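Yeah, one chain of the complex is gone here, protein chain that is, but the others are all in their spots.
Letters are used for the chains, namely A and B, taken in the order the chains are written, and counting of residues starts over at 1 for each.
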Amino acid sequence: MAKTNPGRFFEDYTLGEVIRHAVPRTIKMGERALYHALYPARHALHSSDQFAQDCGLPFSPLDDLVTFHTVFGKTVPDVSLNAVANLGYAEGRWLTPLWPGDTITSESEVIGLKQNSNGKTGVVWVRTRGLNQHDETVIDYVRWVMVRKGDLDAPAPDTVVPDLKPALGVEDLTIPKGLDFTGYDTTLAGEPHRMADYEIGEQIDHVDGVTIEEAEHMMATRLWQNTAKVHFDATFREDGKRLIYGGHIISMARALSFNGLANAQMIVGLNGGAHANPCFAGDTVRAWSEVLDKAETSAPGVGAIRLRLVATRGGAPFTLKGGDGKYLPHVLLDLDYWALMPV
Amino acid sequence: MAKTNPGRFFEDYTLGEVIRHAVPRTIKMGERALYHALYPARHALHSSDQFAQDCGLPFSPLDDLVTFHTVFGKTVPDVSLNAVANLGYAEGRWLTPLWPGDTITSESEVIGLKQNSNGKTGVVWVRTRGLNQHDETVIDYVRWVMVRKGDLDAPAPDTVVPDLKPALGVEDLTIPKGLDFTGYDTTLAGEPHRMADYEIGEQIDHVDGVTIEEAEHMMATRLWQNTAKVHFDATFREDGKRLIYGGHIISMARALSFNGLANAQMIVGLNGGAHANPCFAGDTVRAWSEVLDKAETSAPGVGAIRLRLVATRGGAPFTLKGGDGKYLPHVLLDLDYWALMPV
Partner (left out) sequence: MAKTNPGRFFEDYTLGEVIRHAVPRTIKMGERALYHALYPARHALHSSDQFAQDCGLPFSPLDDLVTFHTVFGKTVPDVSLNAVANLGYAEGRWLTPLWPGDTITSESEVIGLKQNSNGKTGVVWVRTRGLNQHDETVIDYVRWVMVRKGDLDAPAPDTVVPDLKPALGVEDLTIPKGLDFTGYDTTLAGEPHRMADYEIGEQIDHVDGVTIEEAEHMMATRLWQNTAKVHFDATFREDGKRLIYGGHIISMARALSFNGLANAQMIVGLNGGAHANPCFAGDTVRAWSEVLDKAETSAPGVGAIRLRLVATRGGAPFTLKGGDGKYLPHVLLDLDYWALMPV
């Protein structure tokens, strides 16, 4: 019997099945230090215990994307080892901050299946939940991927396409317990702009760029125990290039967005996202944002801002799609998320 | 008086001498995070406090190879600065897990000396011990190296070749206090295979590959305060290449072996090892294993499995030596170790 994991094929998924993913992980301050070394991350709430305490939290939580990457990485051996494409995200909610010392496990429920007309692949929708050691959900999100069939003769399952929200409403967001921005210090945070200073439709060029290195994206990807071959093995693709984990671009772009959105402190919702084009070492990543929506929340002084975050490798800022409706070749990422900032 | 360390030459070693190595080191969770960033390490016992507690330990210990590298690194200035070759390992035993917060020192006793017939070099055998802050031995192992003579006229010492076991028996192994695999969760650990599922002689291709980067092997090697010039200085060798620390390959291969040996959780014995060929940045490292032996232990549910771990850079899996009995050029490492896994 072969001992290594061949990954699941399309016919191996059953609607309603819950897959418990392997390798629980205790996350502490070492991961935070690495996050600061790998990305130009400066949001004060994720940098300083004192700042977090002044915002009503017991101490500084890990960056919200650490939660996402840790939970996502665990799903790779069960969900995306034989995936052809990562098609989308929806209904992502951060429900509890990730505190240093927490141990994270994750599990995914199969919520949709649709065999493609070519009979060779199918689309699998999973709702993935990350849990901490208190069995609290730290994050849940829907992701769908195109997966190869292993046995082309396996019967097609009944088609079930889940009904997903195009975007979360502010009422769907969970505000971390105790969060209070009434005493928020914009000088320490790095910029004076509060939510009231942003207008819906406003676009921000984040100006800075980072040239990507193999060693950095591999360290980042390994840190979340994501083991997809294509990120690490230069002999895997015919062109000898290692494809960069899409989450590396998400974190890079989000960190770059500090310059112009320093006060968008915490990510609490993921409405959708597309990895528009692949990224390779040597590319210089830049980012721009667009304000999609704004709303008040029930927490004191805390507003919610909905942002489009676009990562590029060259090209003019604020360009996204061509006349054909397709992403331009220099666009790497188009992410739609909710963040919390002082009103 | 020259202030820098010239290293020891063959004639500087005396049988029975104990060398206390410099620079004690406190290891915490930062080193663990880096270990996870530098290697695709996923063994659950070294990843999760909860998993470790479910196995009877107080919390998750550092990877067993962190113990080895930390202790080994300290010996470099005293043992291998003028070494021509690292010839072998034997009788390596992990006696106490390395817990976050422990401070490690190390010392080596010279247990063998043999001048080579060329009169220019000699072989030095040392038994190295790593100690924690409670003066408990965390690891001990024998290593022998070929060292240059500094003064060719220095008299040859009496030849003493230590009597070393070709392999430890299961009775030589120390099981961490409290370890209990009766409630072991194979789903969380990542694979269903228990010791009973492996047969002696079975070979496992670990499938995955990692292309090596200069920045990564240098960070890993520095992390253990190993300062051998050849790993860091591109002007040191005539070919301008930095030789990769053999321990980097050990850790890489061991981490890759998760895919097929996810339940071989802890390393407790090192029977022998050869760094068969040098490795350089750009090489893509793969690994395969062979089951050499299996045994029960006195700890509940805990078996011991003896494994050959081979690292390669290309070449077919399961190839090792040529007709001449020499390692094939694509073989990097041939390691023989004992690990603990659920029976």
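Points worth noting:
Just so we're on the same page, a residue touches a chain if its C-beta (ideal position, glycine included) is under 8 Å from a C-beta of that chain, and two chains touch if they have at least 3 such contacts.
Being a predicted model, the structure only gives us computed values, none of them experimental.
The hidden chain makes contact, of the residues B:59, B:232 or B:280, with B:232. When the full complex is taken into account, the listed residue touching the unshown chain is B:103, out of B:14, B:103 or B:174. Screening A:189, A:249, A:279 or A:304 against the full complex identifies A:189 as the residue touching the chain left out.
By the touch rule set out above, chain A reaches the unshown chain at residues 28-34, 36-42, 44, 47-51, 60, 187-191, 193, 197-198, 204-211, 213-216, 259-262, 282, 284.
Touch with the hidden chain on the side of chain B covers residues 1, 3-5, 20, 22-26, 28-31, 33-34, 77, 101, 103, 105, 133, 213-216, 218-220, 222-223, 225, 227, 229, 232-236, 242.
Here is the rule we go by: only the chains that are shown with their structure count from here on.
Taking each chain's centre as the average of its CA atoms, chain A and chain B sit 36 Å apart.
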